[in-house]
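Pasting in a structure now, in structure tokens, and then I'll have a few things to ask.
FYI, not all chains are in this one, though none of them got moved.
Naming follows writing order (A and B), and every chain is counted from residue 1.
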Amino acid sequence: MQDLNARYVEAIDDDRLEEWPEFFRADGRYLVTTAENVSQGLPIGLMSANSRAMLRDRIKALRQANVYEAQRYRHILSTPRVTAENGELKARTSFLVARIMHTGETIVFATGCYRDRIVRDEDGVMFAEKTVILDSRQIDTLLAIPL
Amino acid sequence: MQDLNARYVEAIDDDRLEEWPEFFRADGRYLVTTAENVSQGLPIGLMSANSRAMLRDRIKALRQANVYEAQRYRHILSTPRVTAENGELKARTSFLVARIMHTGETIVFATGCYRDRIVRDEDGVMFAEKTVILDSRQIDTLLAIPL
């Protein structure tokens, strides 16, 4: 099941964004927030979606805006922490995203942690919930792409 | 057992530094050195502690000096190399630490390798010894925080 995040970030890094919503259950939740918000107990994400359909809409909008293709991204996943609970898995996985510009310059674009609820149903292993907790407060540009 | 390092770096990145000494056995050793020192056969670390009690004192001093909270850290762990030997595990794990400033800027703060001796006793799985080998020679600022 820990393979799920490896396949998830591979789809993003390979620009196969249309596959991105399919890693979520039909009623799957996707939230993006910051470590600062989490430490202050603020429950609301800065970006959230409550269904696979919303995620599909987001990718369509992203393709029309055409913002994604100007550069490449590379996700590096740290060792996950996985615990089983009530028939589902909870996983915490630190990540780093590098951004590779057309010039070849490579920077650390984002770091943070995935907190996932992972389930297995008839369609396979997928996210019931994925919360992306970003270390940086400056996440304007981060919200444009799937993380 | 490879979960141990994932939990260890999570405690650091979440600023739960008081938990840091508890990942070590009561007589656990913690050393910080550089790759240059290791390659020259210099056995002495630039910072070392020989007990959990020393690590606890260090965190207290760190909290009083209040140096830690100005920024965030994110550890990314590479695939570990684990070998079993005489009832304990030896693990080598490359790591990268990103530092996230208040401005949102993120840099590669440190890289290196953990060389660990990991034991299981009545209190659980913990470090009998952790040697942090830093790639950079400039480690003044690195010594201020747990690595």
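Simple rule for what comes next: a residue touches a chain if its C-beta (ideal position, glycine included) is under 8 Å from a C-beta of that chain, and two chains touch if they have at least 3 such contacts.
None of these values were measured; they are calculated from a predicted model.
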Overall copies of the shared sequence [whole complex; 2 in view]: 3
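Definition applied: only the chains that are shown with their structure count from here on.
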Rigid-body rotation angle, chain B and chain A, from Cα fit (steps of 5°): 120
Parts of chain B lying in touch with chain A, wherever the complex brings them together: 2-3, 5-7, 9-10, 13, 72, 74-77, 80, 96, 98, 100, 102-108
Complex contact set, residues of chain A against chain B: 35, 76-81, 92, 94-96, 108-113, 135-138
